[in-house]
Each structure stands twice: as structure tokens, then as C-alpha cells.
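Structure first, commentary second.
Apart from one protein chain that is not included, each protein chain of the complex appears where it belongs.
After this line comes subunit A, so read on.
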Amino acid sequence: MAFDPLLLRPLFPILAQSAYDHPLTYLDNAATTQKPLPVLDAIQDYYRHFNANVHRGAHFLSDRATNRFEQARDTVARFINAPEQSHVIWTKGATEAINVVAYGLEHILEKGDEILITSLEHHANLVPWQQLAFRTGARLRIVPLTSNGEWEPEFSHYFTDRTRIFAATQVSNAIGASTPLKTMIDLAKQQGAFTLVDGAQAVAHYPVDVQALGCDFYVFSGHKMYGPTGIGVLYGKNHALEILMPYQTGGEMVRHVSYQATEFNVLPYRLEAGTPHIEGVIGLAAACDFLNAQDRLALLAWEQSLANHVYTRLHKAGGIEIYSPEKNTTLVSLSVPNIHILDINAYLDSQGVAVRAGSHCAHPLMAQLGVAGTLRASFACYNTMEEANRFCDVLLDAIDLLNDE
């Protein structure tokens, strides 16, 4: 294997610690990744050298801060191949970005219109649409998985002339499966629907090209791609962003205000009310630079090889239900019949292995899988094969300890 994760480890000092006297094995990367030194340094550097509010004061520091802030927009635009930097809107994260769209499109919906999502959605890409449907009388429809976790071979009939919005995740956070996005987006577009892609679980792993995807909106969170928390992105095509009613109003997003009326600012500012999360923006750009400096496909191949290795070992061991695909995924989601995932999680934790046990903010998907939750090990570029094996070893020990004779 050409890629060596050990070369990246020095950039992530947080990983070099022990947890309860065991080496910390961090496999909860789908929840949030660790941050490399260049991201930490960029945030420090901002506060040490050019902290000022942006787009406001005309003074030395404010100019520097504003320049770096707008450069960051350019960096992120190029990171996802957006054609213009004004198509990149800063949000708190993927959740807020989806809410901006769900509120912003309310005025185009009529009773009987359809909002279409898939059964792989995180609550963040489900609840805002459900609530929008409640408010407008639109219908929320779901492209389902079959009982063995595959897409129905014939899903095109879910896309109808009433479909106004189609929103889908690129990669499932709960089980790691991908959606046939391009096909679905094309079907939605044939019906004239707006399309939104939830890229929260994709950006850290896959090079993203929003123009090739052809979606109207693409959203993601910085903290899942080695960037800081509290910052995320709403990308939109120009006409799609223009049609959004601002979800929040206030300073920064206006051009002129009187007591009688307000003239809104142009994009991207029109959708960014208030002082933005400047350090988050600076840190996110540093995370993009960090990823751009890597061989992205080599990282992806490595992460997938770790997940595939775990899949293969656990499949061979037997007695474990695995919900993730065997290949082309960077996480493994599983349960063990008759043993509670929280009990397994507690043992993993006692050995310094951090994973996630729960419903992964996807109650309907868990209901369809027939489980209350799963245990998920999710990989990032800095994880080693030793860590993947350690997870398997400790998991199998836990099963032994918890099995009722």
C-alpha cells in the first residue's frame, strides 16, 4: 500500500494519548474528525494576528481579516468545484444549511406538492423537510430501500410531476451505503424539482465536484472533514440561492434599511445575517488546504481498505450482523444478536476504543433494519491497520465477555 497513515499522525497530536491506560483508538470519525495542526494554527494565527470584524471597519486589521475571510470562500469554492465563490454560503453546519433551504423554499410549495427524500437520511435531512411539509400541506415521500438494504431496482416512479424538492444524502452516516445520486438527481431534474445533496459524510473522503453532480444545493459541515465545529457550507447554483427567502435577517445581509423597508444585500451576504464564525471559516479553509495537499484517492483507498478489512474479519468470525456494504465504504456498522450495543460500547471504551453506539440520528432507518441502534466504527485518513485490528480484537473479546453461556 502506497499510503502510510503514520506519516500523518504527527499532525494530529490529540491521537497520541492514552485512554484509561490503553492507547486511544479513535474510530468515531463519522461523528467528528480530529483536527490537524495546520487547522489549529490557522485559528490561533487569526486571533493572534488579524482578529477584527469582517466587512465593516476600514482599518488595517479589518482589511486583513476580510481578505482572509473572502479568500477562504474562494478556497472552499474550489474545494467543491463551485463556479463562483458567491455560491458558497457560510452556515453553522450541514443542519443549518438544510434549514436555510427548507425555510427559503417554503414560498414555492403548494398543497399536494411532493418533497422526496430517501430512507438513508440523517434526521438533519429529514425533519426539516417533514416540518416544511406540515407547514405547506406538501407530501413527504421516501425512496425506500428493500428489506435486504438495496435500492429498489425501479425507483423512477417516485419522481413525479409533483416533486418540487428532492433531497438525498451522498453517503449514509448510519450504515455507510451510498445513494445512486447522479441517476436520482437527473430524475429529479427531469421533473423540474430542486435538488439538494447532503454531503456531510462525503466531503472528508471523496473529492466533490458540485458541477458534475448537477445538484442545486450541496451542504456539509466543517467538523467532519478535519475542520472546526460550528462552521458549514451551503453551496447553491445562482438561481437556486436567489430564490431562497432569507431564513434570518439582521446586519450584514442588508444594503439599505429604513423603518419602512429593507433592501437585501447580494449573494452570498443576503443569506448570512450577523457577524459570521470568522475563526471557523479560516479553520475550514485550512482543512481544505490540508486535504488538497494529500493524494485524495490514496486516502480514500486506505480508509476503504480499513473498513473492508474489518468487514472481512468480522464476517469470518460469525455471529455479527453487519449493515454496511462489504466494499466502497469507510465505516462498519453492526450489531450482535442478544447483546446490547451499549454494553459492547462500554467494553470498547474501557479499552480506549472510541466508536459510536446508537441510532445515528436515523430512527426510521433503524426501524427498517429492525434494530434500536448499531455500533459504528468509522475511519479517517490517520487510522492504522493496527487500530482496525484492535477494534476487531476488543469487539470479539466484548462478545465473549457478554455472551450468556
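Just so we're on the same page, a contact is a pair of C-beta atoms (placed from the backbone, for glycine too) under 8 Å apart; a residue touches a chain by one contact, two chains touch by 3 or more; residues count from 1.
Methods note: contacts and distances are computed from a predicted model.
**Q** Report the protein name recorded by UniProt for the chain absent from the figure; options are "SufE family protein", "Peptide ABC transporter ATP-binding protein", "Xanthine dehydrogenase family protein subunit M" or "Quinol oxidase subunit 4".
**A** Result for the unshown chain: "SufE family protein".
**Q** Touching the absent chain in the whole complex: find that residue among A:266, A:301 or A:401.
**A** Answer from the full complex: A:401 touches the omitted chain.
**Q** Among A:118, A:265 or A:351, which residue is in contact with the omitted chain in the full complex?
**A** Touching the chain that is not displayed is residue A:351.
**Q** Counting contacts across the full complex, list the positions on subunit A that touch the omitted chain.
**A** 20-21, 339-340, 342-343, 345-347, 349-351, 357-358, 373, 401-402
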